[in-house]
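Just one protein chain is left out here, and the rest sit where they should.
Lettered A, B and C in written order, each chain numbered from 1.
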Amino acid sequence: MAGSDYGTIFKITTWGESHGKGLGVVADGCPAGIPLDESMIQEYLDRRKPGQSKYTTPRKESDQVEILSGVFEGKTTGTPISMMVRNENQKSKDYSEIASYYRPGHADFTFDAKYGFRDYRGGGRSSGRETIGRVAGGAIASLFLKQLGIHITAYTKSIGPIHCNMADFNAREILNNRVCMPDAQAAKRAADYLDQCMAEKNSCGGIIECVITGVPAGIGDPVFEKLDANLAKAIFSIGAVKGFEIGDGFLAADATGLTNNDAFCTDDQGNISKKTNHAGGILGGISDGSPIIFRAAIKPTPSIGAPQQTVRTDGTPITVEIKGRHDPIIVPRAVVVVETMTALTLADMILKNMSADNRKILDFYQK
Amino acid sequence: MAGSDYGTIFKITTWGESHGKGLGVVADGCPAGIPLDESMIQEYLDRRKPGQSKYTTPRKESDQVEILSGVFEGKTTGTPISMMVRNENQKSKDYSEIASYYRPGHADFTFDAKYGFRDYRGGGRSSGRETIGRVAGGAIASLFLKQLGIHITAYTKSIGPIHCNMADFNAREILNNRVCMPDAQAAKRAADYLDQCMAEKNSCGGIIECVITGVPAGIGDPVFEKLDANLAKAIFSIGAVKGFEIGDGFLAADATGLTNNDAFCTDDQGNISKKTNHAGGILGGISDGSPIIFRAAIKPTPSIGAPQQTVRTDGTPITVEIKGRHDPIIVPRAVVVVETMTALTLADMILKNMSADNRKILDFYQK
Amino acid sequence: MAGSDYGTIFKITTWGESHGKGLGVVADGCPAGIPLDESMIQEYLDRRKPGQSKYTTPRKESDQVEILSGVFEGKTTGTPISMMVRNENQKSKDYSEIASYYRPGHADFTFDAKYGFRDYRGGGRSSGRETIGRVAGGAIASLFLKQLGIHITAYTKSIGPIHCNMADFNAREILNNRVCMPDAQAAKRAADYLDQCMAEKNSCGGIIECVITGVPAGIGDPVFEKLDANLAKAIFSIGAVKGFEIGDGFLAADATGLTNNDAFCTDDQGNISKKTNHAGGILGGISDGSPIIFRAAIKPTPSIGAPQQTVRTDGTPITVEIKGRHDPIIVPRAVVVVETMTALTLADMILKNMSADNRKILDFYQK
Partner (left out) sequence: MAGSDYGTIFKITTWGESHGKGLGVVADGCPAGIPLDESMIQEYLDRRKPGQSKYTTPRKESDQVEILSGVFEGKTTGTPISMMVRNENQKSKDYSEIASYYRPGHADFTFDAKYGFRDYRGGGRSSGRETIGRVAGGAIASLFLKQLGIHITAYTKSIGPIHCNMADFNAREILNNRVCMPDAQAAKRAADYLDQCMAEKNSCGGIIECVITGVPAGIGDPVFEKLDANLAKAIFSIGAVKGFEIGDGFLAADATGLTNNDAFCTDDQGNISKKTNHAGGILGGISDGSPIIFRAAIKPTPSIGAPQQTVRTDGTPITVEIKGRHDPIIVPRAVVVVETMTALTLADMILKNMSADNRKILDFYQK
């Protein structure tokens, strides 16, 4: 089954393996006339690039993107935008041993079960490098949304037991520290915790939070294509995500109707809004005009240097210590992936929903 | 945008409003030759029917399903199966006042924002009755999966602060008590808690857990069509769901690689399996042969009798007390909805994945 | 595989068999606020109803449509519109013999090959009655297009050897004679030819032509989703269609560039148009503002009373004379099916294409 494309109207198709010739994406359905060049994509890719700090794999990859089609005279043409990043540092030899056994927490075993064999070099298509295509394609969606006044900001909410203090939220900090936390003090404590994990050849997980502002009320569909349902799928399609919640999320299960309902009110400009935002900006699957807020739980990096029990592909037991240096945490590099998957979901939903109100279509054709 | 269909190969399309003539579903893509009659569907619908206990709305609806097509001589024919439930008890008059204001926690405001107007009778398409079509269609998916040896069991894990003790898990209890808990003692405490909520004209939320057994390793796709991503969307498409997690879920964010990785081992029959199941049965988006386990957080029923602040559709403030009797909790009736949405997702994924292994196709055509 | 739905944004799902309880359609994605009642749908259904002339089966069916959802206070709500027609005259007994052999020209054999068994009563899902759902759903698309100033007119171009003289084209004649020809003289000759076919227990084929006016230039997509490619699929999905051509069609294969190219010119209002229309209103898969013109070839009704050779389901030879009275020609009743499938295709394409021009989206969100 084809499963490498995402979206209906604004759609991406990604391709590439960790240790193949390269990775890329075809972004189709982007409206014509949007200014676009490689530097605008590169800015997003650089946020997920390896080798940026001691907490990311030192694999040297410049991850330079090349736009191959769909842009003419500096603007999108409305036709598919193909982008590619060549792999530069694929040392297949390093992975020869890994072919013989199943790494715990990885997809080695399930790939073999599904396909009968696998590209054992670096996880193939289940590698974190697969997200290069998502980020490049999602960057275009983000740029499109910015033109509509919609902004998406994701950040690290927690790393292991270290949680940001949201009273100290500072958006500028997110791109300023190595762990993408909006709270400089928490970022320092998180760094200490990560040092400890690395010393123990261990790894840890964390939580990413994402806030979307500028979405008008009325985006989303009421039944299966709820905006939150689509965001849930988008975020859960990112490897290592184990949980997703919107607004108060799991806390809502413990709440009562009186504490969880958001009262409607009228603001100074006469617009209807909500006094609180327990719902996280979506009611009945449709945006309500408040900021949309969700969180994703990310599991610890499965590749760790400490000894682990597992089996060879023939079923015999083996104790392994995974070599090479791996990120002790996935979270900071996943922040931009969450942001761009969110952008793809929202851009597609807005374009799909253009027709929701017949009056708008009639305006369209009758002027 | 059309958003009332779910699935690719095994697909359902639902229709109907709370206070229209009826509700229904067209289930298309079900394999031919599966025994099916109305009683087999009715069994699932009866689990979500209103009026079964004092914790569900006393609205009298027999919710009798009629199969209109796609079954011949007691078996599915491979063509679309249309099913309908007529509404019997639609008192539109009761809802006339509701048309004038926006109920907190409901989709009234977002429907107006999206469509320009709404069917204000009982929430129209955002009513819980919308799930009738899902349950009827999902019942067929469940029956198909049972033929493959796959069984899905959902139950109430918690109601407000009352959590089941999983050491006391008893599957027979689920259909035996009014709150669908597998722990009879917790069910009693939950009943007391619900009585208190009702006395206060308040409502509460809870958590549903779902376990799937019998899924062979290898189901799911590695990138956007991960099995867990599709389950996340399926469950989040159910109204009132605010969180979804698989395996250890949000706890994985606090874990380390050493504690979160599941060691592979070989069982007595020589099959490769896992010693633990922190992953919840899915690795890299593909089933690993272990039971699949996930949880959904359900918010409190938004319709409560206690006074709440909101605005009229023209923006003027108003304090409302929502009349009529409403379920103080959504969770017990949502259990079968979770089960059937899970069945739909899994049946579709299995059928989509039939082609994953070329050897199987060649077998097919060459024998 | 599910194959009973058509469209992406404006989508229909049809269900029902010739001799089941009924047939119907769920139309999803229709914009909100369009005036709709059952009489507006019935007008289209009456054009395909049996028993209207001696050239159509005398099976008595009133084919009364019931709207079950999606309409509130006389207008579409934007949610799925479910419609049903109950079968009234299903005499299953008549078809008992047919179960034992494969009718030439019918889908009996291929259904058995595909599904392993079939609903042998009247062709089940391959019956012409299957088009009831298409016509009901397409009627809504037609009404939507009329609001945009787009009109679709289909008619019988030829019946067997009898061709309309297009110099005598009279649109009012189409609904005025029993064969839906826009040329009254040709209609009389066609009637004579049909009388002769019936006397010989034989049947005949014909050609339907369809003209669409009011489509602005710019509708369609350049590669796989060409407007003509989608029309081709839509029309070829109607049973008995064996050919489809647009503009000059097969004659273009004999033409030269000089005779086939349409010269662009500027009309009195300063609009760019074409001097001729060999292209049939579509260039590069995108509408050019000229009328869109296409034709469909319809095969003779396969059910004939004259003796035919075939085999029983066990492979033994048999000579059959198909009993009962059948339409000696499919064409006149298929005219409205062509019209409504065209409407569905165009409505969906227009809604999908709303986003083609970024400027329009920005207008949308910024006003």
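Observations
Here is the rule we use: contacts are C-beta pairs under 8 Å (C-beta built on N, C-alpha and C of every residue); 3 or more make two chains touch, one makes a residue touch a chain.
These figures come from a predicted structure and were not determined experimentally.
Shown chains touched by the missing chain in the whole complex: A, B, C. Within the whole complex, the absent chain has one touching residue among C:G20, C:G122, C:G138 or C:P300, and that is C:P300.
The residue from B:R134, B:K226 or B:K352 that touches the chain not shown here is B:K352. For the chain left out of this panel, the touching residue among C:F10, C:Y102, C:Y120 or C:Y155 is C:Y102.
When the whole complex is considered, the residue among C:Q42, C:N177 or C:S287 that touches the unshown chain is C:S287. Touch with the chain omitted from the figure is made, among A:D28, A:D63 or A:D262, by A:D28.
In the full complex, the hidden chain is touched by subunit A at residues 1-5, 7-11, 13-17, 20-24, 26, 28-29, 32-33, 66-70, 72, 75, 77-82, 84, 114-119, 124-125, 351. Taking the complete complex into account, residues 1, 3-6, 14, 102, 104-107, 109-111, 113-116, 125-126, 130, 158, 160-161, 197, 202-207, 216-226, 228-237, 239, 242-250, 252-266, 270-272, 275, 279-280, 282-289, 297-304, 306, 308-311, 315-317, 352-353, 355-359 of subunit C touch the chain not shown.
The missing chain lies against subunit B, touching residues 8-10, 29, 31-34, 76, 78-79, 144, 147-149, 216, 222, 350-352, 354-362, 364-365.
Here is the rule we go by: only the chains that are shown with their structure count from here on.
The touch graph of these protein chains is complete, with an edge between every pair of chains. Superposing the C-alpha atoms of subunit A onto subunit B requires a rotation of 180 degrees, rounded to the nearest 5.
Chain B has the C-alpha centroid lying closest to the overall centroid of all protein C-alpha atoms shown. In this structure subunit B contacts its sequence twin subunit C using mostly the same residue numbers, the overlap exceeding half. Averaging Cα coordinates per chain places subunit A and subunit B 26 Å apart. Touching two or more other chains at once are residues 8-10, 29, 32-33, 78-79, 351 of subunit C.
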